[in-house]
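With one protein chain withheld, the remaining protein chains of the complex are depicted in position.
Letters A and B mark the chains as written, and numbering starts fresh at 1 in each.
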Amino acid sequence: MTSRWDVERFGIGPMATPRQADVLLVTGYVSLKTLKRIIRTYEQMPEPKWVLAFGSCTVNGGIYWDSYNTITNLAEYIPVDITVSGCMPRPEAVMDALQTLMKMIQSGEAGAYKKYKENYEYYKANQDRVLRKTYPILGEKLIQNEEAATSIE
Amino acid sequence: MKLSKEEIIDLLKQRGLEVNDLYPTQISVIVNKENLINHLVYLKSIGFDHLSFINAVDFIDEGEFELVYHVWSYTNKVHVLNKVRIDRNDPKIPTIVDLWEQAQFYEQEVHEFFGIVFEGNKDLSPLFLENWLDIPPLRKDFDTREFSIRLFDAKPNGGDR
């Protein structure tokens, strides 16, 4: 957040490592490669932790909904506390979401990280389904690909 | 020695190639698969020292892939597009890594997204995709929408049918 909007006045600042963070901001579309890193980052954060999903792409895929490499709904893979819709949302929307999240934390509504522990099997199954595919989704596999893969090994 | 665009077109036509004049600094050459290496070596010898990119186009109706080798010359200031057509059912082409080292990554990428095999390239491991089991995703016969619906449970219009 730039100095014009200045989130530091609410005591919010960026942290360089997940160990020091309270909130994970997922900004924009999530590709499969990113998802792996997001899950790893999320699991490294100490509790209590919250997730803010930013933009339409994290809610239903946005304009990338039919891409072969971007997931459509982030909440299926990690628990999301609050979402900001829009493409792109204004900075004010993010600040409003963070303020709302603060209120939700105080009233005890925001506790999605507990859900992650309770329904770990559900989230893990979803993550594995997209990250550890064991069969081709659309059938038939290219033969040359296989040959190349075996020749490398 | 600086060559003008017209001189380059003449030189290439003398070698029996089909040359198209596209833009003030851009020409395209149609090469066949057997001649490719010879042709690129010749281009490099007349000052085309920079390989910018290799890309592929899928002409599914004609049953062919077109590979485009973008070559730029810092001395002649001319950008040459070398177009090669290869058979779609047996997509193989000799590698040019020995000519330009940076071709390694371009060839890896084209192999990953189109399944074209560069013969002689030792490392064609995936660069971008992880654990990819389907046909290469940028081929025209790959249905990306169906893939997204099946794997990610994607819904058109954000689920608002």
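Remarks
In this section, contacts are C-beta pairs under 8 Å (C-beta built on N, C-alpha and C of every residue); 3 or more make two chains touch, one makes a residue touch a chain.
Criterion: contacts and distances are computed from a predicted model.
Comparing "Iron chelate uptake ABC transporter family permease subunit", "NADH-ubiquinone oxidoreductase chain H", "Peptide/nickel transport system ATP-binding protein" or "Carrier domain-containing protein" against the UniProt entry of the hidden chain yields the protein name "NADH-ubiquinone oxidoreductase chain H".
Among the displayed chains, contact with the absent chain in the complete complex occurs for A. Think of the hidden chain as still there; on chain A it touches residues 3, 6, 8-11, 14-17, 19-20, 22, 46-48.
Methods note: only the chains that are shown with their structure count from here on.
Rounded to a whole number, the gap between the C-alpha centres of chain A and chain B is 34 angstrom.
Chain A meets chain B in the complex at residues 32-33, 36, 56, 59-61, 65-73, 76, 129-138, 140-142, 144-145, 148, 152. On the side of chain B, the complex with chain A involves touching residues 91, 111, 115, 117, 123-125, 128-131, 133-137, 142-156, 158-159.
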